[in-house]
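Yeah, one chain of the complex is gone here, protein chain that is, but the others are all in their spots.
Labels run A and B following the written order; every chain starts at residue 1.
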Amino acid sequence: MSLMDSILAGLSLVGNLESFLALFAGVVIGTIGGAIPGMSATMAVALTLPFTFAMQPITGILMLLGVYKGGIFGGSIPAILIKTPGTPASSATVLDGYPMAEKGEAGRALGMALWASCTADVISNLSLILFAGFLASFALNFGPPEFFTLILFSLTIIAGVSGRSLLRGAFSAMLGLLLATVGLDLIYGTNRFTFGNPNMMGGLNFIAVLIGLFAIPEILSMVWDPKGNDGTARKLGRNWVTWADYKASFRSIVRGSFIGVFLGSIPGIGAAPSAFLSYSEARRKSKNRDNFGKGEIEGVAAAEAGNNGVAGATLIPLLALGVPGDVITAIIIGAFMVHGLQPGPMMFIMNVDIIYGLFIGLIVSSVFLFFVGSAAIRGFRYVADIPRGVLVPGVLILCVYGVFAVNNNIFDVGVMFVMGWVGYLMMRNEIPAAPFLIAFILGPLLEDNFRQSMLMSGSNPLILFRGPITWFFWGLTAITVVAIVRAGYRATRQLRKREARAADAR
Amino acid sequence: MKLLKFGAVGALALGLASTAALAEYPERPINMVIPYGAGGATDISARTIAEPLGQAVGKPLVMANVTGAGGATGSVAVQNAKPDGYTMLFARVGSHSVNPAMKATLPYTLDDFRFVTVYEINPVACAVRPDSGIESMDDLIAKVNEGGVSFSSSGVGSLLHLAGVMVLREFGVENPLDAATHIPQKGGGEAATAVLNGTATFICTNSSALASFVANDQLKPILITTKEPVVGFDAPTAADLGKPNLHQLVGWTGIAGPKGLPDDVADKWGKWMAEAVDAGDFREKMESRGSVIELMSPEDANAFIKSQYETFRALVDDLGMRIEG
Partner (left out) sequence: MQNIHRQTIIGGVAILLALFLVFVAIPNWVYAPSNVRKLVLSPLFWPYALALLTLLVGLGLVFTGMRSDERLEPDPAEMPGGFFRLAIMAVIMVIYMAGLPRLGMVWTSMLAFAATAFLVRTRHPKTALICAIVIPLLLYAFFAHVAGVAIPQGLLVRLP
């Protein structure tokens, strides 16, 4: 069957109103679900799954993909407006999006988030269509040792999001790593810091920690100083993102998209680390470096490109290998199973119409995302106009509902509250929260892959140097660490000089 | 002061609620806890039965995924619920026979639950990579004796963990814990991937979890633990190989309530389930996914789970696999 035939077969499958309606509905559900903190893209997909059982296979799967894409974008809306990532992947968007909203540029930040998301989405989808086979076989070369080195490298992101003091960022990361050890041990199944509480055996819920760390400290600082924030009415600004903004950030968007494609095609990493990596790379390369973290639009663009770049690419291991790349695709694979479809290499031969149908649907989904996203921004941006005295308690209630709904567990609400106080203490002491979060995500992966490698090799550490992939990441890590140390050294020297000059002047 | 008043009213409401419970069960929606994540085997099975079951019950079933700790978090939520039949659990082989057999630290035992049914049996299959040079169980055992063989699982105390050990043991490996390395992963999908990318040598898990890999020629099945062969799996059964003990090694899904569940509630569930499994295309759907639908009465379910637990427990004690810390 030629390519043209395949495309036609795919088109005949999805070329009906029902499929497009499902896809559109999916994007709408996802955008709204993603915009509700705690609800998150994952939950939105999980909640939609049962409804797709009754649909045609392709229709149901398209709907779920729409929810996924919409959710990843939707998460950026509350991240920008109320400093609460609607979905873990949009945590990196908070770093610059919220300061922009504070400055009255919420509309611009949201617009850029949408444009970057759609661009990354298109790049990601095209990568899926063009390179699925290649990237999938590449991903199969990733065993535990390769993962270990990749994650070790990813941890260097911490330097990029630490703000002014690298050591405080490192301290924050240590706290995240330590907290991630709570739960059952992977290899022996013994308890670590669980205190016999069954709710802690599964580890602390990631979304509860995330929302506790970002949203609750905002509420507490409002409680500490009710007047301080009330005065600055945050005009959401009629301003919209401009073509010049987009052009200026274009390099970061493309870079972020490819980071997303790469990390997305390797099962097991997910969108949040990708967004952070894209953000820290953009910061390293940008000439507006010093403005990052204070409301730099390029930061928003990079973060959103990084997380949406993952969305299409996670389908690569799913379709080509039948392996879920993250939590969301693990749910979507359930939809394939329900309909008796068996994703994997054979599907490209046996069900080529479905594959191409999905491809067509994915491309259309980027377009839908653009329109639904624009409408959502127009609807949601009035949140910025709500008086803080009403908004803050509202956010509190919303977070409680959302965090409960993630795992139907009241304990998680408690985790959120406690993490809120930890986050508030950190905020008061200018300890950045982002390294905590990155460490909390990557820490368990680092440990597990290290120990799996040791199991494989009978505790021979040389396995961590097997093959070119490990060497590549070891090299990359070394280069990055040297760069960080040099930058730190230079900054200290400049500080010295300035101090010396100040002393002379006195 | 306000709180005190609320407390008093709350107590009053409690009194009312308990008299109201005498009314016809069920008078409101029933919470169904799924102790595993969305899209997993338990979740799909639960949501498939929920449709005909909801019609049989006549009240909505509210499905709630409570994940964590290999099914323990969700199980505990039901263990601690009031035994009024409004909070029920989709119990699974991992959470209710392997886990209790392996973990001394588990906050519940089998006696904390009352099973109302087991409705689904999942055969277990073992598979290897097609290019591994392993064609049969004999090849695998020969490799094990050479050394360097490993198997993946979805975590300590999962069915996959126990299955790998039990199969090796049945095929004459004296101490499987030393002879082969167990490489736990974070979930079932990851466990299959580990065999695909060569991290582990073989995997034993529910046939439905392997079906897509087998259909795509990515994995080669070498053993099925049931008596009957499984469609799509070109491998000998345990019966063919003369290992009847392995018939105990199957996955299952059932429904359980907390310990003190009244008899009339359990009876109602028995009736509903009988209606549900024969309604619509439920049976057909489940069987196309590789499950065997086998409805058990509350008594049969309890006996079945108990005997599987005893088998597993004996093996665990024999090999010193029990987790005490």
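Observations, loosely collected:
Operating definition for what follows: a residue touches a chain if its C-beta (ideal position, glycine included) is under 8 Å from a C-beta of that chain, and two chains touch if they have at least 3 such contacts.
Every value quoted in this text rests on a predicted model; they were computed, and no experiment measured them.
Across A:157, A:297 or A:454, the single residue that touches the chain missing here is A:454. Across A:201, A:271, A:355 or A:398, the residue that sits in touch with the chain not pictured is A:398. Considering the complete assembly, subunit B touches the hidden chain via residues 3, 6, 9-10, 13-14, 17, 28, 31, 62-64, 320, 323-325.
Although one chain is hidden here, its contacts on subunit A can still be listed: residues 39, 43, 47, 164-165, 167-168, 170-171, 174, 177-178, 181, 185, 187-188, 190-195, 219-220, 222-227, 230, 387-390, 392-394, 396-398, 400-401, 404-405, 408, 410, 413-414, 417, 420-421, 428-431, 447, 450-451, 454-455, 459, 495, 499.
We take it that only the chains that are shown with their structure count from here on.
Between the CA-based centres of subunit A and subunit B the separation comes to 32 Å, rounded to the whole angstrom. By the touch rule above, subunit B contacts subunit A in their complex via residues 33, 37-40, 43-44, 47-48, 50-51, 63-70, 72-73, 76-77, 102-103, 105, 107, 150, 155-157, 181-187, 189-190, 192-194, 196-199, 208, 211-213, 215-218, 288-289, 323, 325. Contacts from subunit A toward subunit B in the complex involve residues 45-46, 49-50, 53, 140-144, 183-191, 196, 198-199, 201-203, 205, 267-268, 321-324, 327, 330-338, 340, 342-347, 407-409, 448, 452, 455-456, 458.
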